[in-house]
Structures are given as structure tokens and as C-alpha cells.
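All remarks here apply to the structure that follows.
One protein chain omitted, others in place.
Each chain gets a letter, A, B and C, in the order it is written, and its residues are counted from 1.
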Amino acid sequence: MSTDPAGRDVFVAHAFPEQQADIGEITMNYAEVGDPARPAVLLIPEQTGSWWSYEESMALLAEDFHVYAVDLRGQGRSTWTPKRYSLDNFGNDLVRFLSLVVRRPVVVAGNSSGGVLAAWLSAYAMPGQIRGVLCEDPPLFASELVPECGPSIRQAVGPLFALFRDHLGDQWSVGDWAGYRKAAGAAVAGVAFPTDGEVPQNLKEYDPEWARAFVEGTVAANCPHGRLLRQVKTPVLLTHHRRSVDPETGNLMGAISDQQAARARQLMEGAGVRVDYESIPDAAHVMHQADPTKYTEILRRWTTTLL
Amino acid sequence: MSTDPAGRDVFVAHAFPEQQADIGEITMNYAEVGDPARPAVLLIPEQTGSWWSYEESMALLAEDFHVYAVDLRGQGRSTWTPKRYSLDNFGNDLVRFLSLVVRRPVVVAGNSSGGVLAAWLSAYAMPGQIRGVLCEDPPLFASELVPECGPSIRQAVGPLFALFRDHLGDQWSVGDWAGYRKAAGAAVAGVAFPTDGEVPQNLKEYDPEWARAFVEGTVAANCPHGRLLRQVKTPVLLTHHRRSVDPETGNLMGAISDQQAARARQLMEGAGVRVDYESIPDAAHVMHQADPTKYTEILRRWTTTLL
Amino acid sequence: MSTDPAGRDVFVAHAFPEQQADIGEITMNYAEVGDPARPAVLLIPEQTGSWWSYEESMALLAEDFHVYAVDLRGQGRSTWTPKRYSLDNFGNDLVRFLSLVVRRPVVVAGNSSGGVLAAWLSAYAMPGQIRGVLCEDPPLFASELVPECGPSIRQAVGPLFALFRDHLGDQWSVGDWAGYRKAAGAAVAGVAFPTDGEVPQNLKEYDPEWARAFVEGTVAANCPHGRLLRQVKTPVLLTHHRRSVDPETGNLMGAISDQQAARARQLMEGAGVRVDYESIPDAAHVMHQADPTKYTEILRRWTTTLL
Partner (left out) sequence: MSTDPAGRDVFVAHAFPEQQADIGEITMNYAEVGDPARPAVLLIPEQTGSWWSYEESMALLAEDFHVYAVDLRGQGRSTWTPKRYSLDNFGNDLVRFLSLVVRRPVVVAGNSSGGVLAAWLSAYAMPGQIRGVLCEDPPLFASELVPECGPSIRQAVGPLFALFRDHLGDQWSVGDWAGYRKAAGAAVAGVAFPTDGEVPQNLKEYDPEWARAFVEGTVAANCPHGRLLRQVKTPVLLTHHRRSVDPETGNLMGAISDQQAARARQLMEGAGVRVDYESIPDAAHVMHQADPTKYTEILRRWTTTLL
């Protein structure tokens, strides 16, 4: 499928209008809502999501914030960039977006890999860009191939991502959805990813090469999570959702283990920043979509504690 | 240093005479003791060991067995083979040794990485070569870079091996023992490896490229442990020695975690073989050297249960 | 598809009967023809081939030799071994086959990757197993990911192998033949691999994970070709078939470049063995199948020069 979103006929309408910004290598797609006089918030979706996974949350946040929600490279209507999916490239796209479009300090809230990127921005953005970051159930360590702490991606969601890689293919070059369904149904119980029905809208908009980058470890090849966590420079809120351990294999069923969350907190606190932690063991991984009211309440409450 | 043992002037005398067998790519050094009429036992030393770590055990075993103890490639007086340290190459060297020198079914007992190789032989040796294998505190999964279960080598002994790689160098090409001592003393508490004094005899005989192969994962690149364990074909005795978890980092202090040992047993039992397990939490990792009486008693007792 | 050939219903009848040998990890399938009193020859097929690519050559050779032709792991009716396709595992399978089945010194002739394995046997087989080796258009260096000399596999047949990997999948888990045809037709001009029609018989019998192992470099991860060539121990005949350079990309169209062949000869001669070289620029890559008369004449003639 085309790497240029204009060449991909898969999109649908949403509640908020979309805009595009040329930030150099890619065109970044985003939606914006709320009064520009309000504090700015940047929302970063999860892997396999587009900006509109935040659609309902955005409506709720618009009362208090000027909200931006983006598609990362390889998501939604942003450019697909084969061989170039890495935390540092995702992160620097956001640095540029903040510099060129938002142009004032923001609170960042990201989910799943978007939550890892929120931590990345806390550590590595340009001075003054970030006020604080909410990491919503981020797979810290657990989305690395060789993490310094706890289960690797191969002991968590990696086997499912391998099915995306193998059956969908980079840029949907294989497109074997039936084979994916069959393999995923047999292999994976209780995951948050679809294993039946037609291709869901969010996956249509997603470059499966993301999955390859994670399962093969290239996404963090030059960005070990432990090093990133030791360099955060702003307040952080870490929310920790449903998780358990597969009794047979010991695999992590969830985004981040208790041990990994504890180690992440310890390293971030060692960097001298304020770290808040909320364990919400009954929350869905993508809480911002599954329970927008609860999610936005947490975000709203936490931002009031920031200077 | 020379890859040919004849070019390395580091050796000392031992209690049993050494012999060499040309097995093709390498010359394999070994010692032999006991009555050829007795059952044959093959002993495989740990990483950084040579055959003579079994010296005292051999004396005790000689009463009941015809004992062979070997130096693997990269150990002792066997050939050093740069770029070619892998489980499959170690293992096939042993297959050849059994075929050319021992020439009858054996009980295999290996310690640490030698214990992984004992399991390898159970799974992959030629038909009829192996009667049973004792895996003495083997780092199953825990010596892989990306294991299917539990901590990786980077969460265990890997950081120390990285110091061997960096300060000693492949084939001792760097030889910075003082730098190693300083770095190891600072980094690693309570490990079984030396962090002061002169270079110990066993390390003099050891090619530090072994450490590189483990810490960078090439040693098992084509031999995932989980797959190996699913294919064992003989009775197995797994002994499990001192282990704990570093409370700060979560790292494994020991050769194999409880979870990994349980998973290894489960997979091996799934292969249809008899698997015995002895947890000996007060035993040193290299029990065969630290407590030869206890070690040989366990080995002797277990072999009597084999047909 | 099943890794056990008995579970795969894809086979057809051939001119010579097939037998199977249990060599430990795998069951090796082979055909045998000729008078056991004649000199023994071992034939190793090319990647994507099975033993019967030698069918016509075997008929011609049977007058003078006792001929064995094998399926390697992942080929034909031999066992498929996921995650375990490496030169050292292929090679040690052959060492075992020679030890258990042939049981006397042989001349080895292998084509393409089978020719690399012929060189491997010259270097690494057990003492006395190999009389000499014919490497028929072997991709020395050119099938490595990071060769010490000349084009890598990515600058040669690698892009096509990547299509096997992506569209067929390990163990035919994807099976997207239509997608393969479309992609291969667009991407690759003038290659020896099929880009239209139904799945050919040889590919049906082939585990596409072979292609992954080559294109991702794991097949030679612990076996750099340059090191192998420096250790050959028997006479070698290197035949060098059709090759050219793509004027646009500089890619190698052929199995091995002139520079690589020269370097291979130089290194092998440096090992102290006799090296013969025949450039046959009009020969097909799989000459033993395309022109059995010429191929067998070359083999027959060369073997007469061996002691």
C-alpha cells in the first residue's frame, strides 16, 4: 500500500477536523479542539491506533484544554516511512510538531507505545517544551527486545505482533487477514487485538511494519528504556492497568509488569523528578477509549498539580 | 594469544594425564580415568572452566565409572575457534568425541553451560549415544539473549561477561586484567567470578570470546533453548543450586530462576522423558568442584536409576 | 505445514528409491544408486532443490560411482527444523550421514549453497571422511549478510529470498503464492526462480525459512566464509557459471562474483590444498540439472585426478 496517505483509500470521517503539518521528513496529521487560551495538551495514540482513539476523550477535555491529537508516522493519515520506525524518529517528529505547530509548553499524554514516547519527550525534548507527561499503561521495558528489567516483548505481546508482521506485511504488502485471524485465534487468548471479523478501521490505517520494528527490536535499538528513564526532566504520572502472568508460560498479559513499573519509578525518581503512580488493575489497556470519563478525570486532576 | 594451544604457554600439571583427539575442525583435549569395563561417563565443564575443574570428582567417580572429562573449543588445551563458538558447534564436537573416542553409550554430566550442552546432547546427539544427562545448575533460558521464559543473560551474568569481552578481549587480545578487576569490583557484588588478585589459572586457559558469544547472543542464535528442551530424548536430572533475585534490579543472582527451572521441566516432560529435579539451594554453582563428595554422590545415585 | 515430512502431502515419485536415516535431530532422506564397489560420491542440492535435481546426473554417474544424493533439513522429505537452519547444522548432518550411512571416504559435489557445504565439509568434517569437493557455482561470500569480500546477499539474490520469506512464510505459514508472483515479477528480472505459474514441485518441498535464514544472515552467523575457506583440507574444484553485474544497481546477477571467486581461491590455496577452477560463463547456475552430461563429465574427469 502507498506510503503516502493520499494514495491509501481507507479513511473515514471523524468528529473533529483533521489538519496536516509538513515537519520535514513526514507530513503529520492531527486534530485540534478547544480554546487556544487554555493550557495545551498533546495526545499520542497507542500502537495500532490513530488520533481518533481519543475522539471521546477530546470532547471531554475540550472544556479545559487546547487539545492536539496526532497520528505518528505509520499511523492514520501521517506518512508511512519504511525502515525508519524508531522511538527517536517518532519522538523527534513530536519535537518538531511542538516547535512548529503548538509553539508553547504542553502536557503530554500518551498511551501504550505513545506512553513510552511521553517519557521520551520528558527526557529528550527541546528545553521548555514539556510541562509534564502522563504515561498511560506504557510498555516500559516490556516493549524492548532485550530489556534491562523484566519480561521482553517476546514474553508479552511480541508473538501477536509477529503475526501482524508475517500475515499483514510491511505496508500491508502481504495482506493475509484470513491467515492472521486463524493464527491469532489459535495462538493468543484474551488479547486486546481482534482475532475475528473484517479488518478493523484502526488496523487499516496502521503500517504493520510498526509491529516488525517492535518484535525485532529495531524500534529501541538506539534508545534503551532504562537510559531514557534515568533522564526524564519533568513530572510524570504513570498509570498501570490490567496485568497478569500466564501461569503456564510466565508471559506477561498486560503492558508492563509490577516489577517493571517499580523499576521505572525508581529510575525516574533517581533522575530527581516527581513521579506519581496509579495502579488501576481493572482498567482496559486503552482506557482513554474504553472509559473516557475516568481517563479524562485522571488527566484533568493530575494537570492541576503541575505548576 | 594463539588459537593453537601449543602456542600458549599457560598450562600447569594435573592429577590425570591429558590426551588429544583430532575430531576435524578442532583438537579436543581430555582426561580419562577409571576401568573401561565400567559404565562410561562424560563430564563437560562450566564456562571459564577446563576439564580439571572435575579433578577431585573424577578421583571419586573412578571407582564406579570410566570417566572422560573434556575441554571444549575455547577451553583449556582444546583449539580456540574465533567466530565459531555456538551451542551447535560445541555440541557436535561432543558428538564426534563420543563417536571417535568413547564409542559406547554414556551418561553425560555437565555444569553451567556444560549443563545446557548435556541437554543439547539428549536432544540432538546421534541415536544411541546418550543414556541420560545430568544438567548441573544449567542456565537454561537464562543464558539466552532473548529467552522465551524468564530473565535474559543481560539480567543475569551478562554484565560480568561484558567485562570479560571488553577488558580481556577475544583470544586475550586486550588483556586489561587491571581494568577488569576495577570494573568488576565496582559493578558486581557477590558473583562467583574473581574480582581481585592475579589472573586465575582457569581464566588463563579460557578464550574470552566465549563471553562475547553469550552476552551478544550468537552462541544460541540457531539453538533456542525452548526448542531444544522440547526435543530431549533421554532421562534428565536437573540440579538447581543457589539463586536469588537482586531486590533492587530484579536481576537473577544464580544460573537459572525458579520459573525457568519449572518451565524447563514442563517442556522436557512434554517431550515424554523422565525428568528428575533436585533443588539444592545451598550448593555452589560449580558444586562438582566445591563439594565433590556431594556432587559425585548425586551423580552415582542417579545413574543407578537408569536402565 | 508440518515439520514432519510424513505430515506433508506434497511429494511425487522419482526414478530412484528413497530411504531415510535417523541421524539424531533429523531424519535424512536420500537416494542411492550405483555399485557399492565403486568410489563413493555424495551429492548436495541447491537451495530450493531436493535430491532429485540430480536425478539425471545420478543416472549418468551410476556407471562409475556409488552415488548418494540427500535432502538437507528443510528440503524434500527430510525433517524441517524451525530456527535451526545454519551452515554448521547442515554440515554436521552430513558428517553424521557419512559416519552412519556411507561409512567410507567420499568425493562431495554440491551446488549453490550445497557447494558452500562441500567447502564446509572439506574444512570441518571428521578426519578421513572427505577425498575432495566439487563446489558447483557456490555463493561463497555472496550468500553472507556481511561478507569480508564483494557483494552481500542483499546485493545478489537476497531481495528474491525476502519475497519467499514474506509471501510464503516459515514452513509455508503464509502461503501467498499469488502475492509472491506479483512481487517477484515486478522486482526481479532474469532470475532463475519462477515468477509465474503454479507452485513448482521443488518449492513445495522446500521450507521457506531457509530463505529467511539467508537473507537475515543467521545461516552463517557462526560460520564466516573467509574463515571456512582458510581451513579447507582437501582438493577443491570450483566451477563458476553465468554471472554479470546489473549496470544500474551494481548488484550481482549470479552466484559469486569474479572478485569473490578469486579471493576464495587465494584463501583456499593459502590453506595448502590443491584448488582447481573452471570458469563456465555460459553454464546455468544449476548445471547438474540443466546439462547433466556436461556436469557429470566435469565431475568424472576431476575425480580421476584425486588420489
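Here is the rule we use: contacts are C-beta pairs under 8 Å (C-beta built on N, C-alpha and C of every residue); 3 or more make two chains touch, one makes a residue touch a chain.
Predicted model, so just to flag it, every value in this text is computed and none were measured.
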Could you run through the displayed chains and say which ones the absent chain touches? A, B, C
Looking beyond the chains shown, say which of A:Met1, A:Ile23, A:Leu60 or A:Ala184 touches the absent one. A:Ile23
Identify the residue among B:Pro82, B:Pro105 or B:Gly179 that touches the chain left out of the display. B:Gly179
Would you indicate which residue among B:Pro105, B:Gly169 or B:Gly226 is in contact with the undisplayed chain? B:Gly169
Among the options A:Tyr30, A:Tyr124, A:Phe141 or A:Trp172, the absent chain makes contact with A:Tyr124
Touching the left-out chain: which of A:Ser2, A:Gln201 or A:Asn222? A:Asn222
Touching the missing chain, which residues of chain C? 145-150, 152, 154-155, 248-250, 259, 263, 266
Residue positions on chain A contacting the omitted chain are 22-25, 82-86, 88-89, 92, 95-96, 99-100, 123-127, 129, 218, 221-224, 227, 231
If the missing chain were put back, which residues of chain B would it touch? 166-167, 169-170, 173-176, 179, 183
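One rule holds in what follows: only the chains that are shown with their structure count from here on.
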What kind of graph do the touching chains make: line, ring, star, complete, other? complete
Averaging over Cα atoms per chain, report the distance between chain A and chain C in Å. 45
Using mean CA coordinates as chain centres, what's the gap between chain B and chain C in Å? 34
Residue list for chain A, restricted to those that touch at least two other chains: none
